[in-house]
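Some chains omitted; the rest stay in position.
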Amino acid sequence: MQITPTSLQHIAALIDAPFIGNANHIITGFNEIHRVSLGDVVFVDHPKYYDKALQSAATTIIINKEVECPSGKALIIHPEPFTAFNTLTRHFSPRQYSSQAISNTAKIGKNTIIMPGCFIGNEVTIGDNCVLHPNVVVYDHCQIGNNVTIHANTSIGSDAFYFKKRASSFEPLYTCGNVVIHDDVVIGSNCSIDKGVSSQTSIGKWSILDNHVHVGHDVEIGERCLFAAQVGIAGACKIGNNVTIWGQVGISSGITIEDNATLLAQSGLGENVKNGQTYFGSPAGPAKEKMRELFAAKQLPDLIKKLY
Amino acid sequence: MQITPTSLQHIAALIDAPFIGNANHIITGFNEIHRVSLGDVVFVDHPKYYDKALQSAATTIIINKEVECPSGKALIIHPEPFTAFNTLTRHFSPRQYSSQAISNTAKIGKNTIIMPGCFIGNEVTIGDNCVLHPNVVVYDHCQIGNNVTIHANTSIGSDAFYFKKRASSFEPLYTCGNVVIHDDVVIGSNCSIDKGVSSQTSIGKWSILDNHVHVGHDVEIGERCLFAAQVGIAGACKIGNNVTIWGQVGISSGITIEDNATLLAQSGLGENVKNGQTYFGSPAGPAKEKMRELFAAKQLPDLIKKLY
């Protein structure tokens, strides 16, 4: 999430926290660790991840321990960095609940058809020649390119499923990112595409999603991908170009799938996939290995009979 | 389903059926066998379940055979108890189809935001500080607590998937229960939570459901549960507190999952799970056993090669 540039002093005051660094150190945005760039605030609350956060591109780190501040960066010391980060992102991007079906601040391109029952949130942009079939919901700040088709009852921009376990409850990481759908994308009916928590969930040009597809927060999908019905992709996955995913495949969070890969139907993927590989199974592995295992499994009952 | 107390005589007359018991025996509600309490009518149509029904907490039993009546209870004799029960529940809780997007009889709390395109049925209650994102549907009689968030295109209160096979068709068990969502629950987009057939489907405080989750009729979900996307829970399951269910898990009807259990992604659960256990696989078993089997399966092709 980008903001109008502001100072370290100002940010720290908003959460009533001491800071280390130049009071006028500049802050231009907020992001979680996988997406940070120069000017961003990031948070870290576990020693295991201190180094990663301190050495990331982020120039301001909210941290729960006073550590040495990297040169040219700033630290904000807070006992609950997760909560502090939420307080700040809520402050700079508060929820606004449009009471209009199509917000006054939405920008909709030429020849774009928004069918009855759709909801288009605040500051949404939609390009030219799109069709949003009935009852599609597009949450605030999402961006849709040209020539995009979205089928009925699909939800674009729901909140990230990203929660921190607390003593008696779950604290959500406040969702302030968006969804960016590039030109010529087709999305089926009853799909859900979550926003990035502070960055983007994106779907590349010419990618096609069938019905009931779930795309988690911060997922990046390349160009010319084809996802069949009921595929579920957990948060923060990175999927290349020309990736084909057949029906009911599930992918764990944070997985990388390189270009031209294929996942066969009902696979459950928990590891990265290299360029051009085909995976199968639950848990999924290279399809050739899995097919060999399946063939062997068929022989097993007779083998056991023979051996005992 | 509770009703204004009425007499055995009255109920029996409505379905034109003979009864055994005091004509003034009191009836205060209707429930199916797993949920009955004192004052309830239950039905039974198979000798295998006669004893269970007769000895249940229900005090009036619609039955298709004249049997000995337990002391202090009443029987109604009907050749088709399932149909008779449906006739009665329809009589006392007829479908009313609100033609308003937000029914006049719905009660909505303070600071609760109902976004455009939502439907709120008759006699629905929604607490304070809730957000119902666009196009959420809440069927008649459902109850939603405080601080509940429900994302776009989610359906709360659709009918139970509970049908009796007839010679040439299916007869539904008439749905007259509801859904009760407790405080601080978060439900993702495009989810479906079915009503209880005559009782409640419930989701406990602080439980979180991701997108595309299906919850069947009469499911009871405890507190602080976390269900990832595309989980499907069949009817009448009982899920404890702090249960974590990863993506695309399916659970058969009537299963009990105790507190603190975890089901790994894509598991297909057909047996009960004890406190704190982790299950995996389809069909699912204790995760350690399943991992051991998976490890062995990888070795099997070479083993077979060696043996033959």
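Letters A and B name the chains as they come in the text, with residue numbers starting at 1 for each one.
Following the convention adopted for this analysis, a residue touches a chain if its C-beta (ideal position, glycine included) is under 8 Å from a C-beta of that chain, and two chains touch if they have at least 3 such contacts.
These figures come from a predicted structure and were not determined experimentally.
Displayed in place are 2 chains, all sharing one sequence; the entire complex defined by the structure file totals 3 copies.
Keep this in mind: only the chains that are shown with their structure count from here on.
Annotation, subunit A versus subunit B: rotation angle of 120 degrees from the Cα superposition, expressed as a multiple of 5. Note on chain placement: the centre of subunit A and the centre of subunit B lie 32 Å apart, centres being C-alpha means. Remark: subunit B residues 113, 115-117, 131, 133-135, 149, 151-153, 184, 186, 188-190, 206, 208, 210-212, 224, 226, 228-230, 247-248, 265-266, 282, 294, 297-298, 300-301, 303-304, 307 touch subunit A in the complex.
Within the complex, the subunit A residues that touch subunit B are 95, 97-101, 117, 119, 135, 137, 139, 153-155, 158-159, 161, 163, 168-170, 172, 190-192, 194, 212, 214, 216, 230, 232, 234, 248, 250, 252, 266, 268, 270, 282-283, 289, 292-293, 295-297, 299-300, 303.
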